[in-house]
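With one protein chain withheld, the remaining protein chains of the complex are depicted in position.
Note that the chains are named A and B in the order they appear, and that numbering of residues resets to 1 at the start of each chain.
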Amino acid sequence: MGRYFVKRVLSTIPLLLVISILIFAFIHLIPGDPVRKMLPKEATQEEYEQLKEELGFNDPLPVQYINYMKGIFHGDFGESYKNGLPISEIFPARLKATLTLTLWAILWSVVLGTLIGIVSAVKRGKFLDYAGMVIATSGISVPSFWLGLMLIQIFSVKLGWLPTGQLDSWKGYILPAITMGCSIMGTLARYSRSSMLETMQEDYVRTARAKGQRESLVVLRHAFRNSLVQVVTVVGLQIGGLLAGSVLVETVFSIPGLGRLMVDSINFRDYKVIQALLMFFAVEYIVINLIVDLLYGVLNPKIRYD
Amino acid sequence: MSENTHSVTPNPNEFMDDPVLQNRSRTREFFKKFFQRKTAVVAGCFILFLIIIAIIGPSIAPYDPSAYDYSAIRSGPSAQHIMGTDEFGRDVFSRLLAGARLSLGSALAAVVVGAALGTILGILAGYYGGILEALVMRSSDVLFAMPDILLCIAIVAIIGPGLINVIIAVTVFTIPSFARIMRSATLSVKGSLYVEVARSLGCPDRRILIKHIFPGTVQSMIVNFTMRIGSAILAASSLSFLGFGADVSAPEWGAMLSSGRNYIGVADHLILFPGLIIFLTVLAFNLFGDGLRDTLDPKVK
Partner (left out) sequence: MMKKRIPALMLAAAIAFSAAGCSGGNQPSESSTAPSGEPSTSSATAPDNDLVVAFNTDIQSMDPHNTTDTLSITVSRTMYESLVTFDENQEVVPLLAESYTAEDDNLTYTFKLRQGVKFHDGTDFNADAVIANYERCLADTTLRQNSRVAKWESCTKVDDYTVAIKLKEPNSSFINQFTQFQIVSPKALEEGLDLNKNAAGTGQYTFKEHTEGDHVTVVPFADYWGTKATVDSLTFRAVPEDGSRVAMLQTGEADYIYPMPTVQAAQVDGTDNITVGAVASNIMRYVTLNTNLPELSDKRVRQAMNYAIDKQAYAAVVFSGYCEEVLSCYPSTVSYYSEQTPYTYDLEKAKSLMEEAGYGDGFTLTLWGDNISAEQTGMQFVQQQLAQIGIDVEVLPMEPSTLSDMIYVDEDEAEINMWYVNWSASSFDADGSMRSILHSDMVPPKSANTAYFRNTEFDSLLDQAIKTSDPEQLTDLYAQAQAIVWDEAPWLFLGNDELVYGAKSYVSGITLNPDGSVDVTNAALAQ
C-alpha cells in the first residue's frame, strides 16, 4: 500500500502541471482584463496602456506563466488586482466559510441520506421505497438557488424564524446548509440503497439470514457495514463538488466563501485569484480521490492495491 | 449534476450470445420489468407530456408568449392568466408552454452531442487502449477536476453569451462522463466471448466496433443519457442565474427563473412556476433514468 501511495502521488504531479497550464491559458482566453476596472472612470487610454504594461500583461503568455509559476514555487500566490490583498490572506477566511458550511451540509445529509437509503433498500418495492426515492431524487433535481430563495422567503421573511444566512451564529447556517445538502442527501440515499441491495444478495448476508438472525441485525451488521464503502466514495466526491458548487448557494445567501470569490474574481478578471482557486479545486479533487481510494482498502480488505 | 461517476457495468454473461438475436423477447421483458417501477412510469408519462408540449406548445398557448401589456405587469395568477404575468405583462403560462421547446431542446441538443462525442471517445479508448486511452482518460480527469458549473461559466465567458454557446458549454461538461462510462462498458464487452470470436475470425475493427461493441454498451449510454438531461437543464438554469445564460428575451425556463428572482416577495409566481417546472422536469428525467437503470442493469434483480 505504501508503494501504491507513492505511485499515486507521483502520478498527480504531471497532471497538476498540465492543469495549471490549461487553467492559465483558459483564464487569459476570457476577453477583457482587470486593468480597466483598476482605473478610475476618468482614466485616459494612455493610463490604461501604461498600467497594462506595468502589470506585465503585454508580455507573451508563456513568459507570464513562467513568472507566475516562479512565484508559486516561492510560496507566493500573488495579490488580488481587485483589492491588493495577498491571496494567502484572502483565502483562509473564505475557505473557512465554505468549509464550515459544507461540513454542516454534509452532516445532516449523510445521516438522512443513508437512513433513506437503508429504509428504501429494506422496503424494496414498497411504498416507503418509492417515497424515499422520490425524496432523494428530488434532492438532486431541485435547482439549489431556487430552493434557497424559496427557503429565505418562507422561513426568514414570512415566518421570521431564521436569519437569511449571515454566518454570525449557528442559526445562520441552517438555511444555506439545507440548500446545499439536498443534492448530497439525494445522491447518498440513491447510492446507499443500491449498494445495500447488492450486498443483501451476497452469500454471507444470505447465510446470516438463513441462520435466523434478526432482520434488523442482518441489515445493520452485515449489509450496511459493507455498503459503507460506497457511502465513503460518494461523500468524498461530494465534498469535492460541494466546495466548488457552493457558487450558487453562496450567491443566494450572501456568504463570503470560495464560490462567490470565484464569480467575483471572474467578473473582475482577477487572474491570480481565479488561478489560485481553480488550482485549489483541482488539487482538492485529486487529494480527495486519493483518500477515497485509500479508505477503500481500509473498509474493504478485499480490495488490494498493486 | 452530482452523478458524474456512477457507472453501470453490464454483466458480461449477458452478452455471450449476440444481442441482436434476442432482441424481441428482451424488449418484452424490458417493458414487463419497467412497468413494475411505478415512479418511473409516472415520470415517463410526464416526460411524454413535456415532449408533446414541446412540439405543440406554442399553438395551444392562450396568449402570444412575447405579447407584452405594460398595464398588467406582474399581476398574480387569475382567471385570465392562470400563472399570472411577468415584468412585461406577458402571460407566464404561455411562456412556459412555449419555453418547453427551447429548454428541453437545448438540453437535449447538448446531451446528444456530448453523448455522441463522449461515446465515440469512450469506446475507442476502451477498445484500442494505449495512448488514446491515456489521453482520453487523463483529459476527462482534467475536466472532472474542474467543477461543472465553473467550467460552464469559463466557457461562456470565453465564447460569449447566447443559447448556442450555453449548449456548447453544457456539451463540454457532458462529454467526460460519457467517455468514462462508455470506456468501462467497452472494456467489459471487449472481453466477452462473441467479440473474441469475431476478432479471431478476422473481422475488421470497424465492424466489430459497430456491430458488436456498440450494441453491448448502448444500455449504459441510454441510462446515463436520461440522467444527464436533468443535469443539463439544471446547468443551463444555473448559468442563467449567474448572468451567463441564454437569450434573455426568449421564454427559456432558466432565463424566466433568473429574471423572476428579482421579483421575489413582490410577484412570487414569477419564481415559483418556472422553478417548479424545472424541478419537476429534472425530477422526471432522473426517476425515469432510475427506472431504466434498474430494468437494464442485470445486477439489480
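A few notes on this one:
Note that a contact is a pair of C-beta atoms (placed from the backbone, for glycine too) under 8 Å apart; a residue touches a chain by one contact, two chains touch by 3 or more.
Predicted, not measured: the structure shown is a model, and the values here were computed from it.
Across B:G162, B:G191 or B:P204, the residue that sits in touch with the chain not pictured is B:G162.
From the set A:V142, A:V218, A:V247 or A:L261, the residue in touch with the chain omitted from the display is A:L261, counting the whole complex.
The residue from A:K7, A:R36, A:K70 or A:R214 that touches the chain not shown here is A:R36. Listed by residue number, the positions of chain B touching the unshown chain are 66, 68, 70, 73-74, 87-88, 157, 160-162, 243-244, 247-249, 258-259, 261-266.
Where chain A meets the omitted chain, the residues involved are 30-34, 36-37, 40-42, 44-45, 82-85, 89-90, 93-94, 97, 149, 152-153, 156-157, 160, 163-166, 251-256, 260-261, 264, 267-269.
Just so it is clear, only the chains that are shown with their structure count from here on.
Touching chain A in their complex are the following residues of chain B: 1-6, 36, 38-39, 138, 141-142, 144-150, 153-154, 157-158, 160, 230, 234, 237-238, 241-242, 257, 261, 264-265, 268, 271-272, 275, 278-279, 282-283, 286-287, 290, 299-301. The part of chain A that touches chain B in the complex is made up of residues 15, 18-19, 22, 26-27, 29-31, 125, 130, 133-134, 137-138, 140-146, 149-150, 153, 157, 183-184, 186-187, 190-191, 194, 197-198, 201, 233, 237-238, 241, 243-245, 247-248, 251, 262-263, 266, 278, 281-282, 285-286.
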